[in-house]
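So the structure is just underneath, and the comments pick up after that.
Only one protein chain is missing; all other protein chains are in place.
As written, the chain order gives the labels A and B, with residue 1 at the start of each chain.
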Amino acid sequence: VIKRIAPQAEIIDITHGIAPQHVLQGALVLAETLPYMPIGVHVAVVDPGVGGPRRPIALRGGDGRLYVGPDNGILLVAVERLGGIERIVELTNPSYRLEPVSPTFHGRDVFAPAAGHLLRGVSLEELGPPLRPSGLVTLELPRAQAEPGRIRATVLAVDRFGNLRLNIAGTELGRSEIECGDLVDIEIADRRSRARVALTFADVEPGEMLLYEDSSGSLSLAVNRGSAARTLSAVVGQEIAVDRERR
Amino acid sequence: VIKRIAPQAEIIDITHGIAPQHVLQGALVLAETLPYMPIGVHVAVVDPGVGGPRRPIALRGGDGRLYVGPDNGILLVAVERLGGIERIVELTNPSYRLEPVSPTFHGRDVFAPAAGHLLRGVSLEELGPPLRPSGLVTLELPRAQAEPGRIRATVLAVDRFGNLRLNIAGTELGRSEIECGDLVDIEIADRRSRARVALTFADVEPGEMLLYEDSSGSLSLAVNRGSAARTLSAVVGQEIAVDRERR
Partner (left out) sequence: VIKRIAPQAEIIDITHGIAPQHVLQGALVLAETLPYMPIGVHVAVVDPGVGGPRRPIALRGGDGRLYVGPDNGILLVAVERLGGIERIVELTNPSYRLEPVSPTFHGRDVFAPAAGHLLRGVSLEELGPPLRPSGLVTLELPRAQAEPGRIRATVLAVDRFGNLRLNIAGTELGRSEIECGDLVDIEIADRRSRARVALTFADVEPGEMLLYEDSSGSLSLAVNRGSAARTLSAVVGQEIAVDRERR
């Protein structure tokens, strides 16, 4: 759809692997990926509310990036990290949609056409009327806690290696007084395991679990040459307890 | 292979996710996708008969699109919807193959090279001798029935969200006198469920099943924020009964 409207467009597919309906995972992947991407028109669609009252939007960020997607929070984690919102519109102009719009596939009929028209030079303002940023839907990120000797967090994502990303930054380790080299007890649902705090996979033995700061800056759990998701039977959304073993 | 022959080619990968050997699914995805794609050379390979007597073909459609693939029906659903066949040839010219041709991978050795040569301007007629359209293999689409109060259909495809596409157009709902808002009983194998006829996911509660006209115009079953395939343990090819509940 984009290439028919803007034949010169170059399309980079970040992922089609977001878990169905997992808006938060989509928002986080977008926020972690965009700093490494060229400035462009960025389309993100995880859209369980398609066809309902949620609004389709496009916006320009403070760093010149353009964003297109549903108003369900998927865009805003990235936008806020990358300079905030400069201008935002609701995608209502039928000239820039594929009509008739399917009630279940706005990725094809609303979001991709908007991106295509932006890429061929249509201004954001032509796509629809302006919205106030204060009226946008935002995601509630699950809270994590770090206090001396313990961390309570939530599994935000599981990648294809079975690594578990937690909703807490590696920099919060300081607050927990848990240090590199420490052993920690992991509890998730009714499964328990033990992990070592480490910098990288190679710091632990094959088959050993490690707690580390991943490439996005978040704490993650992995098993060297194995799968933490399988070892712990863990899935996205589960709460996890990390407690330092007595030294 | 295409880029070595036609370095300027731009390649759009519609999908590598067709179920193995599922020629009909490939044919339908192609037919539903092409109307949204730029005019080009379209290669489709689901090829359980590779190495056997099935012929490799290329054809020009009435709207100027070029198609390359096996003569097993995969191309024809799309071609018939998009202007019919203008000219068709069998891919026999060894100059436009990778020799020696592997008996198991014509995608690499026959179809991709043909597409590459077409893209760099070789005429269809040079690829091999003409064939008569009447001799082509066609797919038998499973039949569906709609009569007052009931629909009998087949699951044509399951997507990664667990939505089930049926082999019956949304426009056939009229014949069944089943209307938006109605509750229907679903039976598939020995599993039963209840669904609401709706326009879009947001019209039903989370966890509720809906019967709707999907973005390709077919009737589909889905569970809002869930998976109809999992709820019904359904797979491609199963027959499904839809009966309106007494009002």
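Operating definition for what follows: contacts are C-beta pairs under 8 Å (C-beta built on N, C-alpha and C of every residue); 3 or more make two chains touch, one makes a residue touch a chain.
Computed from a predicted structure; not experimentally measured.
Novice: Specify the residue from the set B:Thr15, B:Thr104, B:Thr138 or B:Ser233 that touches the hidden chain.
Specialist: B:Thr104
Novice: Counting contacts across the full complex, list the positions on subunit B that touch the omitted chain.
Specialist: Against the missing chain, subunit B presents residues 1, 3-4, 7, 20-21, 48-54, 98, 102-105, 108-109.
Novice: Go through subunit A and note every residue touching the omitted chain.
Specialist: Touching the chain left out of view, subunit A contributes residues 10, 12, 36-38, 160-162, 199-203, 212, 214-215, 224-225, 227.
In this text, only the chains that are shown with their structure count from here on.
Novice: If you average the CA atoms of subunit A and of subunit B, how many Å lie between those two points?
Specialist: Roughly 32 Å separates the two chain centres.
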